[in-house]
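Right, I'll just put the structure down here and ask away after.
A single protein chain has been omitted from the complex, and every remaining protein chain is retained in its original position.
The letters A and B name the chains in turn, as written, and every chain counts its residues from 1.
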Amino acid sequence: MRNTMKHQLSLLTLCQSNKIRPSFWIQCVFILLFAFALFGPITNLLIWTVAETWYFPHALPSEWGLNIGTKSLILTVMSQAP
Amino acid sequence: MGVKYWHQVFNPYSDVSSALISSVFIAVLTVIVCLLVSVPAGYALSKRSMPFRAFWMLLFLIPQAFPNLTVYINIARIFYDFGLNGTLLGVVLVHSVHGLMFSVWISVAAFSSTDPMLERASRNLGAGPIYTFFHIVLPQAMPGIIASCIFVFLESLDEFTGTFFVGAPDITTLPLLLYTASMEGNYQIASITALILLVPSIGFMIIINKFMKPEMLSKLGK
């Protein structure tokens, strides 16, 4: 008798905590997705500023550095020089 | 590696540096033009006795209420007749009209929050209207006017469409450079330029985050 009551009580608390939990986790997932959508493009931009070579199957740039951006900058300047 | 290349990015002869210099120069001139016309207008419109006050306020809202792409096309056509296309003045004028709404509305709010008793006291003590304005009224409205300057500066820095029609190809600002580099597939330069544009925007957001409470925004324009 006491055991079943205990059982019922724990079931009740479980139900109550479950009432909170799903909505909590749904909100967490929502915010996480939102943060991914928000920071993903910004991160991609930041990676591109320091990427040397980055083409299709590579998940991240295969070469990192500050050279190519600056080199091509200088080249455009030279090609425009009279 | 490192410092040497960043030095070359900011070399005054590189594309990015020259675009940055002309962008900042245009933005500063735009702020000056907006200040010159919107401070007097804001002061006059802050007086409740102003006739047709609502009409004037709405007039300055119009540039934000219509899709302005068509307007820019026609400004470019009109400017072409006056030889303003591809000139600094033309671009500054286009940016100023766009920024005018912010500067006028914020100036009105700034001057409305000044104390009219101080102004009256100064006049009663024998000070002229111009002296009173510069020594009593303007200092009180300064925080709002500075905020409007930052808004106009950022709007001008980020403006693409107007510059595209009126300034290109003679004037190259950062957004135009970003566009050209991106269309050529030169993503590194496009991204570096985008980063340069991003820094003041994010910086400004963090600064005004304190003042930008949604509750305050709902009171705007009331």
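Quick note on the criterion: a residue touches a chain if its C-beta (ideal position, glycine included) is under 8 Å from a C-beta of that chain, and two chains touch if they have at least 3 such contacts.
The criterion applied here is as follows: contacts and distances are computed from a predicted model.
Protein name for the hidden chain, per its UniProt entry and selected from "NADH-quinone oxidoreductase subunit M", "ABC transporter permease subunit", "Sarcosine oxidase subunit delta" or "Glutamyl-tRNA(Gln) amidotransferase subunit A": "ABC transporter permease subunit". Checked against the full complex, the candidates B:Ser18, B:Asn68 or B:Gln140 give a single residue touching the omitted chain, namely B:Asn68. Counting the whole complex, the residues of subunit A in touch with the unshown chain are 20, 24, 27-28, 30-31, 34-38, 40-45, 47-48, 54-60. Residues of subunit B that touch the chain left out of the display are 36-38, 40-41, 43-45, 47, 49-51, 56, 59-60, 62-78, 93-94, 96-97, 100, 104, 154, 157-158, 160-161, 164-165, 175, 178-179, 182-183, 187, 190-191, 194, 197-198, 201-202, 204-205, 209, 212, 214-218.
By definition in this document, only the chains that are shown with their structure count from here on.
For this pair, subunit A with subunit B, the centres built from the Cα atoms lie 34 Å apart. On subunit B, the positions that touch subunit A within their shared complex are 1-2, 5-6, 8-9, 11, 13-16, 186-192, 194-195, 198.
Across the interface of their complex, subunit B is touched by residues 45-46, 48-49, 51, 65-74, 76-77 of subunit A.
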